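Data block below; observations after.
With one protein chain withheld, the remaining protein chains of the complex are depicted in position.
Now for subunit A:
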Amino acid sequence: MKLTVNGAVTGVDADPDEPAVRTLRDGLGLTGTKLVCGTGVCGACTVQVDGVPRASCITPTAALADREITTVEGLGGEHPVQRAFAAHDAMQCGYCTPGFVVEAAAFVDGWRVEHGDTEPSREQIAAAMAGHLCRCGAYQGIYAAIAAACAGRHDEPAEPARVDAAAKVTGAARYTTDVRLPGQLEGVIIRSPHAHARVDAIEANGVPLVDLRPADGVVRYAGQPVAAVAAADHAAATAAAARVEVSYTPLAAVTEFGSALAEGAPLVYDTEESRKSALSSAEGANLPGRWQGNLHTTSGLPLPGGGTAERRIERARRRGDQRLVSAVYTTAVQVHSALEPHASVARFDDAGHLHLYISTQRVSAVADAAAERWKLPREQVHVVAEHVGGGFGAKANLTADAVAAVELARLTGSPVRVVLDRAEELTDGGSRPGSRTELSLLADERGRLAALTVDAQGDGGASTGSSVGLMARLMYGTAPRRIRDSDVLTNLPPGAPFRAPNGPQLAWALEQAVDEMAHRLGEDPISLRRRWDGNPKRRALYETAAALPLWTGRPATGSAAGRFRRGVGVAAGNWLYMASPKTQVELTVERGTVVARSATQDLGTGLRTVIANVVREELGLPADRVRVEIGSSDHVPGPPSIGSRSTTSVGPAAHDAAVRLRTALREGAGTAGREAPVAALLDGADGLRVTGRRARDRGGYLLPFSVADAAIGRGMSGAVHVTEVEVDTLLGSVRVTRVWGGLAIGRVYAQGPARNQAEGAIIQGVGYALFEQRRADPATGVLLTDNLEDYHLPGIGDTPEMEIHFHPDGWEYVTGGGVGLGEVSAVGVAASVGNAVYNATGWRPLDLPIRPDRLLEGINR
């Protein structure tokens, strides 16, 4: 059929009933248009049809006939909305950006015709963008960008807030899902329909197939990979997968957290062998522990004073002490759902080298793992992740998509791409384990913390590795405490590390308990934390927070009347500071430009911008004289984007490299060059190359050794969130209206992206607090929330007004003076929402998410 796309008439061989997004991407190669949800919910596939935005995943290709189609590529790059998105940093990973931009372009153009160059309200922008989702949570920048573009403030080019903004707003940024290699086949993973079964046989029936069965041949959740097949395109691969016969012997399954510990419950892992190789939601190796049926209790380091804590709490309980706060708090399973799904494209070249394009947070570690798994010399493995559409912790390993792609490429001799669809991503793409935490907190007669006990059970499906209680060891001084962590195993998809693993689960319990204690003691919750919390950096944040009008103007708890009730809550966050000591950044002068390289990646955090900023600042160079090339394992060693350690590792290495480059340039230029600006010396220095390293922190790290280049540094990073909500007591909804986020992370390397990431943590926390909940069918263990209509991500209309405050002091001993913020900024948000709901209603929510039905039941009880 003939289509008019971006002003040109093109012929394309397309099925008129296929979603238009497939025709545009696969048929015409217009990969700026992204396919994410497939159900018209997220808007990443938005194109204009005769000027009207349409979700192309729910538009049959037939509907494009005789229409003018405009994709993001057709906007050119100079549309005021594109400039505004770049200037206001209205993006992180960038995967949703083309869809937002295409919709916003139509909105802004229409607005200016109708209203002139004026600013629409937040509500008007939210209504116009209601069909879009940004998992990173860059909504604050999106509001600002659209308002400014409507007001006519971006009719001229402006400096972008991040160096890859232009690529992201034009659709030029290439993600793994966009990779097209000559002769590339499409791979599809065959997954178990059973929650628990033994795979007896796989009959390929002539289809090229690789076996992905677990070592013991037992699948332990519905959706677990069993095999993978490849064919010329997606439709053919799906048809090939249907020809494969897998025979299973179904085993009894346990699909509910609540019944996994019942007597006679089927065992998820029933042999010593299977327990040793159990799946894990933790980074790295399995945590050692003790098994009793489906209960796995982690053997943590025992704490001195554990017995004292237990005895004090038991005695307080017996005497009915009001200063004992004791409750059970639960959190739901939260799914990562990065908008770019897990995706891999593998190719073996004629020399036997493996080229693996993969949506990953760890190009280096994935290359190491691939070399080991397929017994290749490390230098023959080349891992590429040019742009990464979000990860949040779930894209750190050689996941099933990668294994399938590599093995199918080896089997077929052709490049093979494997991209998870949204149902697969929401099922097997990673999740934050749920939790059930019984927490008791006792204050003495002078209001000091006297004892703390935590009994936490992780709800990570078929994975162990939950350690919710860990952070309770490291906060609120040294009062006696007893912490116990365990996992309750079920036949449900396993967890994965998720931005501050275990942090929000613990904060939901601990920070609400501290709030409750303040209430019992008749003390201001910030003032109580100031007394209890020994962390000097966080104490500085408490000072600032206590003086906020938002805080001083908060209502007395339960004093609000009427249908809509306002409340304000506070919560603290605590996190480890980690770094990658082996990080290097290499600078090369190429045709007058400084090119920075490191084997790291940018999944939306702004790492490219961090490197560019440091080099530009140190050398006094304009933007067009510095280029950053990351996302390749072939570069000098760089950090993974996990553990909040990429910026604090790369920043100092880039600085060191810049200093070395200036020295080398000046040496090369002799006496004449001693005073010359660096820019003037670049033209004569083609090929000059230096390597910068991250110097050791003053005083070294907490531990003298590091595992997998992860050094645990000295000192904890801190956060404080002050959150305002409005509760509709009639219909049960909670709106988070304002949030102040204070972060004690020292130097901020890139203001825009740092602020953006901290705001995104708030958005994700709002989702965690109010909307996000994975649900499974109890009879089969099949997930019902395997689509974005049933799994609820926060939208732009759910975005509070946010203010981010960076406290600069306290990290002077750290090389570069700044630490990571990705995780600490995410820890306490949901707890602050819980405390705000309590302040508004007098009812304390113990279970996440705070759904309307739970709220209504709670306040009407």
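By our rule, contacts are C-beta pairs under 8 Å (C-beta built on N, C-alpha and C of every residue); 3 or more make two chains touch, one makes a residue touch a chain; residues count from 1.
In this section, contacts and distances are computed from a predicted model.
In the listed set "ABC transporter permease", "Sarcosine oxidase subunit delta family protein", "Anti-sigma factor antagonist" or "Xanthine dehydrogenase YagS FAD-binding subunit", the entry agreeing with the UniProt name of the missing subunit chain is "Xanthine dehydrogenase YagS FAD-binding subunit". Among A:77, A:673, A:797 or A:842, the one in contact with the hidden chain is A:797. From the options A:53, A:187, A:495 or A:765, the residue with contact to the unseen chain in the full assembly is A:53. Considering A:4, A:412 or A:733, the position touching the chain not shown turns out to be A:733 (whole complex). In the complete complex, the residue from A:572, A:611, A:770 or A:819 that touches the missing chain is A:770. Residues of subunit A in touch with the missing chain: 16-17, 19, 38-41, 43, 46, 52-55, 57-60, 62-63, 65, 103, 126-128, 130-131, 193, 222, 730-733, 735, 770-771, 775-780, 782, 784-787, 789-790, 792, 794-795, 797-798, 849, 851-853, 856-857, 860.
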